[in-house]
Structures are given as C-alpha cells and as structure tokens.
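A protein chain is absent from this complex, but the other protein chains hold their places.
Our next item is chain A:
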Amino acid sequence: MTALLRTRHSVLPGFTLSFSLSVLFICLVILLPLSGLAVHVSGMGWDTYWNVITDPRSIASFKVTVLSAAGASVINAIVGLLLAWVITRYRFPGRRLMEALVDLPFALPTAVAGLTLAALFADNGWLGQWFSLAGIQVSYTWVGIMIAMSFTSLPFVVRAVQPVLEDLTPDLEEAAATLGASPLASFRKVILAQVMPALLTGTGLAFTRSLGEYGGVIFIAGNLPYETEIVSLLVNIRLEEYDFAAASALASIILLASLVLLFGIQGLQARLVKRWHGL
C-alpha cells in the first residue's frame, strides 16, 4: 500500500483517516446516486432506452440545450476573460465589489436569478423593451436560454482564468514588445497562449454546468416543447408523469456528456501543466 501510494512523508499525520473520509464522501455523494441512475437505466432494456432518447421531443431538447450552452460558453469565454483581465490588471475604486459580484451567480439561488432575468428581458422589462425595439425576442426563445445559462456559469471562467493572469507579470508583455511584437501579437502569442488551458477549463466547466442548468433557465425559456424546452425540464416533466425510466434515460445522457467533458478537460489540463511546470 505504502509503496503504491508513494506519498512523501508529511509533517501532518492522518493520511489514512483523511484519505478514507474523502473516498467515503465521494462514494456517498457522487457514486451512489450515479449507480442508482445506472440501475434504473439498465432495467429498461436497450430498445426502450433508444426510443426514449431518440424521441423527436428529446432530440429537440438536446439540440436546444447543447446549442444554447455552446452559445453561452462562447459569451462566457470572452466576457469572463475580459472581467478577469480587468480585475487582475487594474486598480480602480469598486474593484473589490466587482470581484465579489463575480461570485454572485454561485451564491444566488438559480431560481431567483431566473425570475430576475425573466422580468428584465420580458417584452416590457427594463432590458427587454430595448431588445424588442431592435426586433430581437429574448424571452421565450433560445436567446433567453443562452443569457440565463451564461449568467449562471460566468464565475467558472473568471475563477479559472484569474490565477493564471495574476501569474503573468507585465514584464512578459514588455519582453514581447522589445522583441518587436505588436500589442495584438503579444496578446495572442503571450497572454492568450498562456491563458488558453485555463480558459478552456473554465469554459468547459461553464458548458457542463449550462447543460444541467434548470432553475435559472425555465422562467425565461417559455418551455415550448420542440422549441425552447431544455433537457432538465423534460426530465422533470417525465418525473411528474411517474415515468422514472424515461427521466433516467434522459438524465444519463446529460450525465455522460458531463463526465466525458470533465475528464477531457482534466486530461488536457494535466498534460499542459505537466509540460509547462517541468514535472
């Protein structure tokens, strides 16, 4: 066991205890519900499973969810990078407030966020009226879903990128400038290149989170079957119809997608970190 773990002797005792507790916790909180889901799904047989997930209404909801989540992630990647940049690089009054506000979407119950967004973007809402003047319908469309998703997952990007930006001292840009780099070139080849892994991680997490977002979205989405119905809502509808098997089948797809994404991100991150940190 000790040979297998190869941990360096630590001054703090209690590796065995802390390790066991972590494993136990992971089992209870994560693995147990997961296996419950797997049991539900495995009981239904391949054909039924396939029918549920290829049902046109399901397909439509997958499409809405994935496309909106992708759109939200792109917005978040850009806005999140910008926010993190402003917070790390500039000192201005209200910076601490801004820093605290970034976490607000995490702290706020998503249903509250959803209600607020729905009110804001309603056709006669503060923001919605301007959008409708421009002929853009936000509420009850995928645009609304996208906005809700990007609101609830923005902190992932900011918090992933921020520490990396803090590490990038201004002398790197200065070095690039003395080597003849234009501002654009030094942003692309020095800053963006080094932030990219963290940005991908943050965006990936935001995307994963958006796939499963429920409370934030349903109020603004309108929830029209085949048009603005997200997968989580469909799962909920099936549950209310006591169709546990269908609900599990749908949930398993979201789960699978999330797991694949998470492991993918982890792997990518590990490879780059290993290289750059000389391990």
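FYI, contacts are C-beta pairs under 8 Å (C-beta built on N, C-alpha and C of every residue); 3 or more make two chains touch, one makes a residue touch a chain; residues count from 1.
Heads up, the rule we're going with is that contacts and distances are computed from a predicted model.
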Point to revise | Missing subunit (named according to UniProt) among the choices "Cytochrome C biogenesis protein CcmA", "4-oxalocrotonate decarboxylase", "Benzoyl-CoA reductase" or "Sulfate ABC transporter ATPase" | key: "Sulfate ABC transporter ATPase"
Point to revise | Of A:24, A:175, A:224 or A:259, the one touching the omitted chain in the full complex | key: A:175
Study note, to complete from the structure: Considering the complete complex, of A:190, A:211 or A:255, the missing chain is touched by A:190
Practice item. Quickly run down the residues of chain A that touch the omitted chain. Key: 169, 171-172, 174-182, 185, 189-190, 193-194, 275-278
